[in-house]
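Below, a portion of the complex is reproduced, with chain positions unchanged.
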């Protein structure tokens, strides 16, 4: 993603220059006209983030010399259809402030998407704060729709509060060893020592291998829940191969929440350059003890520039075993299908 | 309004330049010592936005070539007397999160003032997101006090949640045809298809004509309420003529809320350059079935620079038919008057 580099910071009040340093302001504003249709109710919306997640952020890097760098990254989710922000979670537990349940105040902007400080060097990167989790990153990287919009794979984020991001995290990214990288992360629920369950504490690891057109990834995580000894566990594996005319990708994932039945999911799909844009196609499934939903999605992204795209996506979900998954705010009866489309514009800066 | 252009964005990490593009950070910080006096209680405050609305925002435009442009605009209200933000509304209905009713948390910053993405070209501008409504714009454009501060016309914003802005809006601005422009807007309440009332859905149009010193505008809107078949309807008309030594302006507006009696209002006033500043004067009235308030306001804005002004405004409201309108946080009895003044500084960047 190209972002404009703002304001090479070159002067302080005393005239000392930071020639190696920069501060970048960046963002995405993505709006879509969206329709969802189900057997019970339909819905029409102006929604955000149909192609890329809308955001506003500031980040920067300082060269400390000797190969060492310090950096920061503050990034807020923006619901640009109505101007509200997105909530965060202070302790990786349901008590940590989930937004939206009442009408007291509008959710203000928070740096919910990422708020980190890092030290980087030959040893890799050490990163502290609120950040993506390793288990998320495989799920989005091997989804032709990048877990945004109506085409988002139906197997996405079946876990708990740390399925996408974690607060109070400490992460380490290794450098590349012949294409192999390791990312380990631990995060804290910050409970008192007398708390038996330690909900919100967790660990995760992601291994990746990149070699030319081939990418492979494996991730697994374990997060403690409010019931002592019961963990929320995820694992996933993904692969992609870029043939030039078409890029193929697939992933498989498994989630166990609060000790109940496993949730199994998979995605297969492809992206292909076509004209001034990209064609996208995916099929995905989620299955929890036979309660099963299958989604098929097709879309096209037309590039007006490197920063601005028009896009259209159409998706259909089929339900079995009593499942009621529905798209774009529609509702549908057990074992009924639902369809939806997005038609939007994404502008980044 | 002049805003400083920040940081011509000229570099990306890969060195590609966006010569035609810019990102602008802008804002207004306006604070006033304000007093209100009524027959029941008085109040003294430090308040914000006595002359211009305090705000913080980021906006930018990208030249797509061929006369086409993409742009974004994210703008948050700022209560700089206490640092809090301003709430927004997610669905143009009272359920859509109105701030301030309890003491749970401070209202964080939201991009409540505007959060839009646009495509512009020879055809005009297509704009998506949260934006001003056409019905508002006439009310503020033909008020010598610009609907800010104690001098704000008493006929202002008598409608519902879409009187000033709407979320989930799609708007189209035509180019100028010999001075005539059209702005049409539709906005969505995003209710389920089985909802009979469709509260928060609405449409509005504004027609303007500008020719040298003369400006004319007409706007009308209809917004569905939570009672099926009952609409909130507004219409207004305004005119101004700039004689050089003095600019005269007037408007008339009518609002029907939830099927009750019409609210009629008007404003007549003028602004005139005087010394290093501008003198402002206005009389306005609102009348709902004989419950009637009349406001007279006079003020002076002294320009310290293009970006910084000192201002003073004095206003008096008279009530009839049981009306209790009062100024600057004072309260007054039925048919009693109230007076108020602002003395402040506005700084923009």
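Order of writing sets the labels: A and B. Residues in every chain begin at 1.
The rule is short, and it goes like this: a residue touches a chain if its C-beta (ideal position, glycine included) is under 8 Å from a C-beta of that chain, and two chains touch if they have at least 3 such contacts.
Quick caveat, the model's predicted, so the values are computed rather than measured.
J.: Give the total number of copies in the whole complex, keeping in mind that only 2 of the identical chains are shown in place.
T.: So the full homo-oligomer, as given in this file, consists of 3 copies.
Basically, only the chains that are shown with their structure count from here on.
J.: Compute the distance, rounded to whole Å, between the mean C-alpha positions of chain A and chain B.
T.: Going by mean C-alpha positions, chain A sits 36 Å from chain B.
J.: For the complex, which residues does chain B have touching chain A?
T.: 6-7, 9-14, 16, 18, 21, 23, 25, 58, 60, 62, 64-65, 68, 70-72, 74, 76, 85, 87-91, 94-102, 104-105, 107-117, 119, 128-130, 167-170, 188, 190-194
J.: Along chain A, where are the residues that touch chain B in the complex?
T.: Against chain B, chain A makes touches at 2-8, 25, 27, 29-31, 33, 40-46, 56, 78-85, 103-110, 304-308, 329, 331, 345-347, 349.
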